[in-house]
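All protein chains of the complex are present and in place, except for one that has been dropped.
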Amino acid sequence: MLQVGLTHFLVIGAILFSLGIYGIITRKNAVMVLMGVELILNAANINFVAFSRYGNFGLNGQIAALFVIVLAAAEAAIALAIVLNIYKTYSNVNVDEISNLKE
Amino acid sequence: MTESLLITLSIVTLFLPLLGFAVVVLTGKKFSKMYLFEMLIISATLLISLTIAFFKLSYYPHDIVASLDWFKFSNVPGIGTLNFEIGVKIDNLTALMLIVVNLISFLVHLFSIEYMHGDPRYNRYFSYLGIFTFSMLGIVLTHNLLMMYIFWELVGLSSYLLIGFWFEKKSASDASKKAFIVNRVGDIGMFAGILILFTNYHTFTFDKIFEQISMGHLPFNSPAWLTAAGILVFMGAVGKSAQFPLHVWLPDAMEGPTPVSALIHAATMVAAGVYLVVRIFAMLTADAMTVIAIIGAVTSFIAATIALTQNDIKKVLAYSTVSQLGYMIMALGVGAYSFAFFHLVTHAFFKACLFLGSGSVIHAMHHEQDIRNMGGLRKKLPITYYTFLISTLAISGIPFTSGFLSKDGILAGTLTFGKLTGYWFIPALGFLVALLTAFYMFRLVILTFHGEPRDHHKYDHAHESPFVMAAPLVILATLSIFIWYTPNPVGADQGWFLSKWVKTPHTVVPQNQRFNFMKTEEKTAAAETSEPALHEAEAPVHGEITHSEMYTEAMHASHYPAMFLSIAMAGLGILFAFLIYQWKKISADMLEEKLRPLHKFSLNKWYIDELYDATWIAGTLAFSKMLYWIDSVIIDGAVNGAATVTRFVSRLSGLFDTFVVDGFVNFTAFLSGFIGLNFKKLQTGKVQTYVIFVVFAIIIIMLVFKPY
Amino acid sequence: MAGFPILSLVTFLPVLGMIIIMFLKKEQALTIKYTTLLITGIQLVVAVVMLLNFNYNAQGVFQQSSFQFIEKFRWIQVPGVSWLGTVKIDYFLGVDGISMPMILLTAIVSFIATLSSWNIEKSIKGYFALFLLLDTGMMGVFVSLDFFLFYIFWELMLLPMYFLIGIWGGPRKEYAAIKFFIYTLFGSVFMLLVMIGLYFSAFETLADGTKVHTFNLLAMMDPSNFSANGILSPFNPSNLRFIAYIALFVGFAIKIPMFPFHTWLPDAHVEAPTPISVILAGVLLKMGTYGILRISYPIFPDITKQLMWWIALFGMINILYGAFVALAQKDFKKLIAYSSVSHMGYVLLGMASLTTAGISGAVFQMFNHGTITAMLFLIVGVIYDRAHTRGLDEFGGLAVQMPIYAGFVTVAFFAAIGLPSMSGFVSEALVFVGSFSVEGIRVLSILSSLGILLGAGYMLWTLQRVYLGKLNEKWANLKDLDVREYLMFVPLSIIVIFLGVYPSGMLNIMTTSVNTLVNLVNNGFAKVLF
Partner (left out) sequence: MDVSNIIESLKLIKPEIAVSASLILVLIFDLIFHKDKKLIPYVALLGLFATGYFVIHQFGTTGFGFATKSTFKAFGMVTVDSFGTFFKLLILISAVLVLFFSSFSDEIKKTTDRLGEYYVLIFGMILGMFLMVSATDFLLIYLSMELLSLSSYVLAGFTKLRDRNSEASLKYVIYGSVSSGLMLFGISIIYGLTGSTNLYVINSLIQSPQINVLALSFALILVMAGMGFKISAAPFHFWTPDVYEGSPITITAFLSVASKAAGFGLLIRFIKTGFAAMTLNNGYWMLNPIFDWKLIIVILAILTMTLGNFSALWQNNLKRMLAYSSIAHAGYLLLGLAVFSNQGIAAILIYFFVYMLMNLGAFLIVMLIADKLGSEDVDDYDGLGYTSPFLGISLAVFLVSLTGLPPTAGFIGKLYIFSALIDAKMFVVAVIGVLNSVVSLYYYIRVLKHMYLVKPKIQPVEIIPGLSQKFLVLLLVVPVLFFGIYFSPIVELAKNCVVLLGF
């Protein structure tokens, strides 16, 4: 009988993390890139909660997860505002093309 | 006349010419008559010198020495006090040299008044003569090697200035440069020799060095080093006295005014080399003496053969000077010390006379120096002719002249040397040179003064020189007669010059390093050790016997053979000269034709200059160019090259500004540029690329780190 | 004199001048010039006053009590904690027989260089301000007895030099300036590391008996001040000391400049304006050799003895290499620059001998090279000012056109050749006397003597090409020296000849100190007591 344990959560966290990285690297759309970031944050959240639940470490991890969720929201808000601004200037949100500052 | 007064006078006589130089050189531009001041000075110097010489030779049998510390290092670790002394030593040699130098200098000054008349740098010329006299007197008066070296270089300077006096001519400035540099080659050797002695004895003073050697203290405890020191110091003489292989500068030095040639390049400065060897004679080992004898003999032979074919009146005389200096050096090498010095003195007078005579001719012929354009001048320039003739007889070694006495002595010395050591080629060369000398000197006389004039235009304008030029000639010619040196016209041994004034010094070289014939016999040696006090009282320093009895006997035995042989040689030479040039019994052209290769070889001075040009000079310049190339290309910019590449790349990609060009142009520059360039490329401006880099960085760090 | 801070005066006087100049207006060009002249003049007078009060028998070198005109007070002090010892740096100035000649040299050359700066036209104010700052830097190096202070002065003159070459220099000035800067900085950063290493290795015992780390050079010379496990302690068997010596030496060698670090010199000289070339050759190069004598030798006597052959070898290479390359030059100034390389080789050779004669010769040569080369650069400057070219082959016969000038040229050239009766001879002779007497480097010494010959070669050739021969008609209107130029040459000529005739004037100053140094180095770390 398959017991869902810590490892499973961690594997899911790792997969999310990897997907996040993959998204950040490959997506051209800035909003999609930001979604990749959200995936990473949530991967960490899953870890926190899982450790907290299975490790008998008290509630610290879960509280941390709550904070992260809040912060993720704030970050998303700011990031989207910036993307909006970019759209105003460049009329697109393709991160590849926004590369005047270099070398 | 106390000793201290003599010393004072000698110092005065030393510095007077310097004063003359300083005053004339500084004021000569403003006052056109400043040369008279120099004349005054040289007259005073001459008078004082004569006084000193008179008193020294008459009243003081021993040496008069005074010295002081020029500078010193006290409390030197391991040594104590290190003195750099300067000082004056007046012995008989000094006294005689004082007369020779100052007399000839005075006469040359006199001669120059007319000869140099009208030169734009007239006063400058006299000031240079002043500094020369000063330097030469320094060499004469010094009692140590350091000061000798200092004045050695200073005569070099005055020689440089005077040879290049007409520096507008390229040949003159070339010659002066050559003279200085060639002399420097010898000087380096001399300096090295001095260093060997100083390192071991911590003194430069001749007497102190000799004293230490005589006590058995050899340089670096090895007789080989003593030989080396002797030969190295002798190197200085090789340069200054124009011995082979450094003789090449002297003929070129004839670019200077003729009176200068008479004074510096015939009578005095070039004889300084001989004087130096005379000074260090006491410390020469047998090996060193052999080297010296060989160099002297070879030089005299080479120079004599070259003189045979030269057409420039001064060149002939120059080579004859080289040849005669070779004689003196050879004489020292074979141990005929006193004759060498004797020849120095006699040669100084008759050679000065010859040069001034040639000056008179050149002056009369309006600076024509080629003897092929002369002839028949006997009638136009009688005084010049007769004085010239007397001197020529002297140099050829005809009896009743001073030259005969000294030359005869030298030849006897070589003969004895050959007999005692088996080096027969040295006397052979000596006699051969005697023949050649007589030949080329008479060739010169005949072509210049006898026969018909070959350039009538110049001949017609020629006229005898005025008094100030003639008087020196007469005086010098008179001094070429035997009577000044000895009452006996065929043997100088009993004359005051050799019996009283010049005696061979006691050699200080260890017994086993001497020639057999110079070894102190046991009898004498015993006397030396048992009765040193008595010995000293009787015969201080110069009175000692250097040569063994064996030598004295052999010398005695070879006196007459040598005399007859030398007269025969001279006569033969003169005969040939007359046969060929006067009576034209043998055609000179025919001889030239038959002996073409030899003639060319002689005319071109054995191609020695060409050889040096092609090897040393060209080599040095090529080497220096190569080093400079290396310096600017390889050392400076392992990467001037790399920078070029960078620049090329920069143009190509259009990425850089002039930054690279004036950037670090060396390897680090290139490297940093290169690194920077690649780092720069990482900065693509695309944020996703950055993220990729970060991810990769993390992976790489994990791998490098190997925490597992 | 006791108590009067004469060394601070001589060092910081130029800074005072600089401040005065800062407050002057750009337009007051003449005032600025005269201010500078006055300041350097006073500096010279102060230096002479020091000389007059100088005690010839005081040893100096490693003994604080026998240094003269000492100024020492606490500059930086931070009380220590367990992991950080008391930080203590002294403002420590003093003079002994080795630094005194250098101080004189600096004062003389600065004064002459001021005279020669008279026809600078571009931003005069900046020029003279930087010039004076440079002066302070140079003087400071020669009077510091604290490594930290020494280093600060050492670096202080980099920037003024950069600008002086870079702004007032020739066509490739930017390149030359940066090359000079980078090279020197490259050397000095290593010096910095060694300095720190020594700091952590050496102690000084304070008055209250506590031991603190120190930058005091004199304390570093006493082995009893080193702890056994200090990184650069002589008791530490690691070879770090050896490496440190090399690093320090490279720092100094670049300044000398020693082959193969010399390539900045020709560029810097050629591009720098005349007065700066004069300073550069006259004083700056000496800082390298001075540093070796003041720091490397007494602090690392053991390594010095080990490496003496190598130092002599590089001395020889410098002499011969510089001379050969000089022979190949077509640019007058470059030729003089390479001749400097050659002449500084004698200094190295003399130092390597570790004998009194050799080191005295080296120090004396430092002084003489300073005055002689200053003259040579002034000579180049004179024709460059008039003809605006320095090509050796473009001239000829100037001796006819400019006889007075030619007279000074003769003096300077023959002094450079090492003609007796000129100061250069005495120092070169002493160098050879010293180096020849040491068996290990005798061969090198003999080979080096070839440099005398080559020196005569390139100098006389130059003399011939530029001054002798027929006058090139192009230059028939060049004027002879004016009064100001006359004033630059006369004192230098007098010094050169005076010291050639009476070398004791300079040698006596240094003998006691040099003896002490020789003892110190030769005895390794055995305590030296006379």
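Read from first to last, the chains carry the letters A, B and C; within each, the first residue is number 1.
Keep in mind that, in the parts below, a residue touches a chain if its C-beta (ideal position, glycine included) is under 8 Å from a C-beta of that chain, and two chains touch if they have at least 3 such contacts.
Fair warning: this is a prediction, and the values are worked out from it, not measured in the lab.
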{"item": "Touch partners, limited to displayed chains, of the chain removed from view", "value": "A, B, C"}
{"item": "Candidate in contact with the missing chain, chosen from C:156, C:387 or C:501", "value": "C:156"}
{"item": "Chain B residues that touch the omitted chain in the full complex", "value": "656-657, 659, 663-664, 668, 672-673, 675-677, 679-680, 682-683, 685, 687, 689-691, 693-694, 697-698, 701-702, 704-705, 707-708"}
{"item": "Chain A residues that touch the omitted chain in the full complex", "value": "10, 13, 17, 20, 24, 30, 33-34, 36-37, 40-41, 43-45, 47-48, 50-52, 55-57, 60-61, 63-64, 67-68, 71, 74-75, 78-79, 81-83, 85-86, 88-90, 95, 98-103"}
{"item": "Sites on chain C contacted by the missing partner chain, in the whole complex", "value": "75-78, 81-84, 87, 123, 151-152, 155-156, 158-159, 162-163, 166-167, 173-174, 177-178, 181-182, 185-186, 189-190, 192-193, 196-197, 199-200, 231, 240"}
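In this section, only the chains that are shown with their structure count from here on.
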{"item": "Innermost chain, where centres are averages of C-alpha coordinates", "value": "C"}
{"item": "Approximate Å spacing (C-alpha centroids) for the pair chain A, chain C", "value": "65"}
{"item": "Centroid spacing, where centroids are CA-atom means, of chain A and chain B in whole angstrom", "value": "97"}
{"item": "Contacts with 2+ other chains: residues of chain B", "value": "none"}
{"item": "Per-residue overlap in chain C, given as positions that touch at least 2 other chains", "value": "none"}
{"item": "Complex contacts: residues of chain B adjacent to chain C", "value": "25, 29, 70-79, 82, 146, 149-151, 153-154, 157, 160, 164, 167-170, 173-174, 177, 180-181, 184-185, 187-188, 191-192, 195-196, 198-199, 620-621, 623-625, 627-628, 631, 635-637, 662-666"}
{"item": "Chain B-facing residues of chain A, complex", "value": "21, 24-26, 33, 95-96, 98-103"}
{"item": "Complex interface listing, chain C residues touching chain B", "value": "172, 174-175, 178-179, 182, 260, 263, 321, 324-329, 355-357, 360, 397, 399-400, 403, 407, 414, 419-421, 425-426, 429, 432-433, 436-437, 445-446, 449-450, 452-454, 456-457, 460-461, 463-464, 467-471, 503-504, 507-508, 511-512, 514-515, 518-519, 522, 530"}
